[in-house]
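Apart from one protein chain that is not included, each protein chain of the complex appears where it belongs.
Here is chain A:
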Amino acid sequence: MDEQLLKPIPEITYLNTENTWRYRAILRFFYRQHERLRHYLFPEEVYSYLKQFGAFQSYTEDMLEQDLQRLVAWGNLIPRQETGRVSSIEEFKRKKFRYQCSPYTVEIERMVHQLEQLGESFGGSLERTLFDRLLQLLGELTTRDTSPFRAENEQLYRVETMPLEEVNLLWEDLFDQFRKLTENAADYLAYLKSEKIEDLMQTEDFLLYKEALMAYLRNFMAALQKSSLRIESILLHVDDQWLERTVERVADYQMSIPRLDEKIDKEEIITRLKAQWNSLRYWFLGVNGNDSELLYMQNETNETIRKMTRFAQRLGERYQNMRSRRKDYLHLAGWFLNLSMEEAHKLSACVFGVFHTRHLYTDPGRTEDIDADLWHEPPAVLTIKPRTRHYRERTKPSAIEDRSAAKQQMLQQHLLMREAERKLIEQITRNDRIRLSELPAVDPYVRKTLLQWMTRASGQEDGTAKTESGRKFKLILLDDEMIELASSDGIMRMPNYLIMFLE
């Protein structure tokens, strides 16, 4: 007989023990979050969740700590030290743990959940065809009957005219697909995120199947994006009337199945079906402004792809550059230790390389005679400054010269130039406007001034600026035609601007 069959399974201990109610509440929370693709939970989160319930009024954080320890011991939870980067020694030391529920627990909780509801199956893959199938079924369920004999406003949904049996089949298929999709995706992504896989990604084996894995994920993403938009649009556009009629008909069919043992209430079935429908809506569209599960999944997949790329890159680098460097370093350490300091410096230069160069500072070379002896060359003479703190190089006192005449002249010249410029600009201004497209050949100086103005104005939000003389103007782009501005030094092609003076 197989050994395994004879061993106890500690993971299910929590289901039947003294504090089962506590353990079950905790693990159910983990399982729910796992389904929502949140795999690592902090104790605080669990605590604040439990405290919502009356039964947990006297529950303390210490008790939770103990319960978590117990669940870890049974193999239901996997603790993981938070590895995020911290910014202080204190934080690093306060060992923060997050917990992930073990695959066993997920299975057990799922089973328990299914026992509660009687469901099925566990696979774990990202079946991209599921999306297409889902879309197709959803399409069939929600198409309108386009019979040419009806006016447009009278057109009915096809479910109205379909046999009851068919409506039911479509409905069941649809939710079958949906359930498969969510469960498989959640499991698969959880698998990728588990510590074991992360360890695997750090080994060289990972490189071998990285390509296939990435392609798989990429295809999944592509399918997700392609079909999800259309699914979302269908979900947004079907009206309440359709839903009412459809669930009514599905319920009718289910009522029609003869059952001996129990009496079923039609209202109950309808409520259940509507809840089913809502969960589908929420999954794709989100609820009350919360992100949809779809978005979660998209982010998770993206993140996984990113992570794999990063791992692969690092592995590649390590593979090329870092063949057993550790051994090398330790070999070097021993080598250094047996050397004198002089020899150690030399070894350092050989293994690490030289950090700086050394050279002499001197006047340019003086001789072309290659047989000249350095001793016979005139030396470069350098002046050494005294090294006392108060030393200053002596400066000669000199009289202050009167330069006001020269300054005055400069000022005159400058003003004259400004005046000339002003006149030039004035010549090309008509009705307080300068139309660049209508300008004759202008002086290069004028073009420079205009361009300066344009630069100034285009930097402003409202397109206005001031000229050197303080006139306010606005820069306006007339159309997207290109114009030519001719000048003695060439032609400039530029957008069709107008400069308008505002005052």
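Keep this in mind: a contact is a pair of C-beta atoms (placed from the backbone, for glycine too) under 8 Å apart; a residue touches a chain by one contact, two chains touch by 3 or more; residues count from 1.
The rule is simple: contacts and distances are computed from a predicted model.
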Going by UniProt, what is the name of the one chain that was not included in the view, given "Branched-chain amino acid ABC transporter permease", "[Citrate [pro-3S]-lyase] ligase", "Proteasome subunit beta" or "TIGR02678 family protein"? "TIGR02678 family protein"
Options A:114, A:256 or A:362, residue touching the unrepresented chain: A:362
Touching the hidden chain, out of A:169, A:344, A:424 or A:483, is A:344
Of A:8, A:334, A:440 or A:490, which residue touches the hidden chain? A:334
Considering the whole complex, which of A:8, A:54, A:353 or A:470 touches the chain not shown? A:353
Residues on chain A facing the left-out chain by the touch rule are 83, 85-89, 92-93, 202, 314, 317-318, 321-342, 344-365, 367, 370-375, 377, 379, 382, 384, 387
